[in-house]
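Encoded as structure tokens, here's the structure I'll be asking about.
Of the protein chains in this complex, all but one are displayed in their positions.
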Amino acid sequence: MPSDLEIARAVRLRPIDDVAAKIGIPESALFTYGRYMAKIEPNFLSGLEGRPNGKLILVTAVSPTRAGEGKTTTTIGLADALNRIGKKCVVCVREPSLGPCFGMKGGATGGGFAQVAPRDAINLHFTGDFHAIVSAHNLLAAMIDNHTYWGNGLALDQRRVIWRRALDMNDRALRQTVVGLGGAANGYPREDGFDIAAASEVMAAFCLANDLPDLAGRLDRMVVGHVRAKSPVTAGDLKATGAMTAMLRDALKPNLVQTLEGSPVLMHGGPFANIAHGCNSVVATKAALKLSDYTVTEAGFGADLGAEKFFDIKCRQAGLRPAAAVVVATVRALKMQGGVAKDALARENLTALRAG
Amino acid sequence: MPSDLEIARAVRLRPIDDVAAKIGIPESALFTYGRYMAKIEPNFLSGLEGRPNGKLILVTAVSPTRAGEGKTTTTIGLADALNRIGKKCVVCVREPSLGPCFGMKGGATGGGFAQVAPRDAINLHFTGDFHAIVSAHNLLAAMIDNHTYWGNGLALDQRRVIWRRALDMNDRALRQTVVGLGGAANGYPREDGFDIAAASEVMAAFCLANDLPDLAGRLDRMVVGHVRAKSPVTAGDLKATGAMTAMLRDALKPNLVQTLEGSPVLMHGGPFANIAHGCNSVVATKAALKLSDYTVTEAGFGADLGAEKFFDIKCRQAGLRPAAAVVVATVRALKMQGGVAKDALARENLTALRAG
Amino acid sequence: MPSDLEIARAVRLRPIDDVAAKIGIPESALFTYGRYMAKIEPNFLSGLEGRPNGKLILVTAVSPTRAGEGKTTTTIGLADALNRIGKKCVVCVREPSLGPCFGMKGGATGGGFAQVAPRDAINLHFTGDFHAIVSAHNLLAAMIDNHTYWGNGLALDQRRVIWRRALDMNDRALRQTVVGLGGAANGYPREDGFDIAAASEVMAAFCLANDLPDLAGRLDRMVVGHVRAKSPVTAGDLKATGAMTAMLRDALKPNLVQTLEGSPVLMHGGPFANIAHGCNSVVATKAALKLSDYTVTEAGFGADLGAEKFFDIKCRQAGLRPAAAVVVATVRALKMQGGVAKDALARENLTALRAG
Partner (left out) sequence: MPSDLEIARAVRLRPIDDVAAKIGIPESALFTYGRYMAKIEPNFLSGLEGRPNGKLILVTAVSPTRAGEGKTTTTIGLADALNRIGKKCVVCVREPSLGPCFGMKGGATGGGFAQVAPRDAINLHFTGDFHAIVSAHNLLAAMIDNHTYWGNGLALDQRRVIWRRALDMNDRALRQTVVGLGGAANGYPREDGFDIAAASEVMAAFCLANDLPDLAGRLDRMVVGHVRAKSPVTAGDLKATGAMTAMLRDALKPNLVQTLEGSPVLMHGGPFANIAHGCNSVVATKAALKLSDYTVTEAGFGADLGAEKFFDIKCRQAGLRPAAAVVVATVRALKMQGGVAKDALARENLTALRAG
């Protein structure tokens, strides 16, 4: 059996213009990143508003196990199948974080014959969205300390700053830090720490925003800390929103890539499912609904967490109405739920399967 | 008089394929970022090796002043002029840092009618080179702390780690920090700090490398700290080079943009001139010499620092032989050197000019 | 009604030799601190071993309230009364901490006509016991960091050092600190903090020790941290016990003072009742039992905590058998337990009293 990498390399991808054309996106609406990746321009997308929406299908799963369950491959396979039988179908998934990619978890581009391509580019810097989100996040952090340094007009209490910094890197040494050391020229010492990009509140706001002005409003309202008397201070109070939004303008355009079978994939945004809502961007999902008959999307973690967040947070905020939900329940995952150790999953075990 | 922004917006840029074609780069050798930016593929560049080099012209200046001297505008203007009189001329300059861009210094895309475009994209994320360099830098930092966390086989002394972290942000609170706090799960506490991207040693190595294998070798030899007995530990010892090089592979391809008059510009790499050597990448300069009759390039700071570093470090390491050097000496800068305050530079002052 | 201070100043204290003589301690067995305080030499005390013990009476109380319950005044009053009716009675209480003394809690020398004297000296440095304990505690801390600095032969894991530092001061800024900063010459950075003297494990060991060799053994066994593989490192492993014991040699001699009525008081040791066992030293209690018919002692906090610790920890470790226990239950405390606010305690409230 060939490896994921071998399978991916054996496929000749279609030019991204062709993939776009299949769902009616003209070349002029693309901002390309080489031959196989592009962002879709927002003025094209805003022109689609009058169109009816396609149907929205959510892929979720039983409670997650360390062996994985197969949500992403099911999502991709389902879309490829719908496209093969002649339906116009678009996949909507999250883009991967660099952090876990160099850690244990591996990429988020699927596996086997159900992969999103170009896999290496996507797993590294892709179109720079995570870098833009991290930059906007850290710009706000720098503006907080800059504000207290230059007189602290808002009387922000250094002990009550809750806005941490962010990096797209798994780096345990940065989880808890003290910053502002080295004397008066470096500002006021305070306890701080770094979150991974996928855990940034900017990422969450980015993925729930309908468009750039909506994103600006969400950034405006983010609480960065409190004054001594406990009232909140926001990014808007610090006048940070303009610069942050400028940094995120290009990133907010949804990314178009393809499956190995050429199905269009909107891969955009990547918030964690445990601490954020764990779905791709609202901008991408709304675009897909206008551009296709069927939009197949995925929610992180199992049905008990990720699907709940998808329905309760993303759908309510964005006014989405899912038409169907697929619950992935592999035999492997069920056996693991039934108590089988990870390295014994390959063996048949009907008792454990039933228990799971 | 129109502002820099108004001038830039009034110009209709040429498609980057056209700019490339003028110096013989086929469309197949470009990795585009939208319509006006592209990276040049290394396999095309390596095919040029047999060609003779054009002439290399360095633009430097008198000792720098806070009012600026005009090196970048002179560089661009000279190239535009050479192109107008029918010579094939390429500009080689550094790409700007996000940090100073949101700070006081402003962008690095020139001014007036001598600008590099597209200005906004260049001044923000451009083609992601700085993000890639920061990611590679911080990956090494994370691997250092990870190494000590998992048993510290190399016996690296936490007190003697000299590899700091990096961000493309002016952030005084991060200059001096303590990391690894929060208990045993977060590793060993140690004193640390963040440098701006332009000050990263990865940036310096990146800009001096001839190609990807040469870069890998330079990364390999970088010293990250010392053991108790003072012997050095390198990035190579930590087996960090492979992943770092993978992260930098795309970034090392030189970026092609244009002046407002359509002259080709290779804008690539951006080390500080005070702590590093302050010139654009060797990869870009070597490519320009093969693709043009005249390559006009610039060295940061004045002739006493930047030009010296250009000649002594970059030229020696890369085997370059400059044909001419231009020393910019504006009346404003000379007056300031002669003791005139910044806000009085507009007035005539021959005594100060002579003193300067 | 005169204040505590006025009452105390109106009393003419007896020379400490006279107080000692009443319970058979010769002048040669005293190490005096001025006229009214003395330590009792251990060679005299060890000569008493053959004598029978007097009876041990514990004073405890209902659950503590912020208004206090009156354990100390009851203890003193009971002893004064027993002495007045011709019994030979000695009081055993804890010496006060400087920390809470300058904080809100006030001294620990009783009140009204039931006070221990000389009050000011006792509430300040007294005979230096707390200083000696803090010094021994911090000597061990310094030896820990010194050990890791000079090669760390025991492979102590800096992240797993659990021995904090100590000060006889209420100082919230020292509760959580990072030490060892400032470069290699200052050792390895680590998370640390300061406990108040009464919370020091040295204080607990000091108060449970039968004599100097027993104390040395207890110090020897104190765990200061763990190696990477989790096995413990003790003060004995660091060879710290000798110097620590030398520092504590004089402090371990019990202090003799008096009540305002001239009853002998052994005031010695002062561990907190919440985190330690909350009773005066075993050395003092054992001496009192040999020197008197009745020893009245006190346990911190209420019967549910302090008395339990007294019976379960101190009595078991020291082989003591209490003859009686007095439970203090003031009307004020009962009313507060019954729900009355502190500033309304002066008013009659039988319902609350019954509920309490």
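We call the chains A, B and C, going by the order they appear; numbering starts again at 1 in every chain.
The rule is simple: a contact is a pair of C-beta atoms (placed from the backbone, for glycine too) under 8 Å apart; a residue touches a chain by one contact, two chains touch by 3 or more.
Just so you know, these numbers come straight off a predicted model, no measurement behind them.
Judged over the whole assembly, touch between the missing chain and the shown ones holds for A, C.
Annotation: of B:I57, B:A141 or B:V178, B:V178 touches the absent chain (contact as defined above). Across C:S63, C:N152 or C:N186, the residue that sits in touch with the chain not pictured is C:N186. Within the set A:R9, A:R51, A:R159 or A:R221, the residue that contacts the chain not displayed is A:R159. Along chain C, the points of touch with the absent chain fall at residues 31-34, 98, 102, 121, 124-125, 128, 131-132, 135, 138-139, 141-142, 145-146, 149, 165, 167-182, 185-187, 190, 192-193, 243, 246-247, 250. Along chain A, the points of touch with the absent chain fall at residues 151, 157-160, 178, 181-184, 187-191, 228.
As a convention for this text, only the chains that are shown with their structure count from here on.
Relative to chain C, the chain whose mean Cα position lies farthest away is B. Judged by shared residue numbers over all numbers used at their interface, chain A and chain B contact each other through mostly the same positions, with over half in common. Here the spacing of chain A and chain C, counted between their Cα centres, is 59 Å. Rounded to whole angstrom units, the spacing between the C-alpha centres of chain A and chain B is 31. Of all residues in chain C, those touching 2 or more other chains are 178, 181, listed in ascending order.
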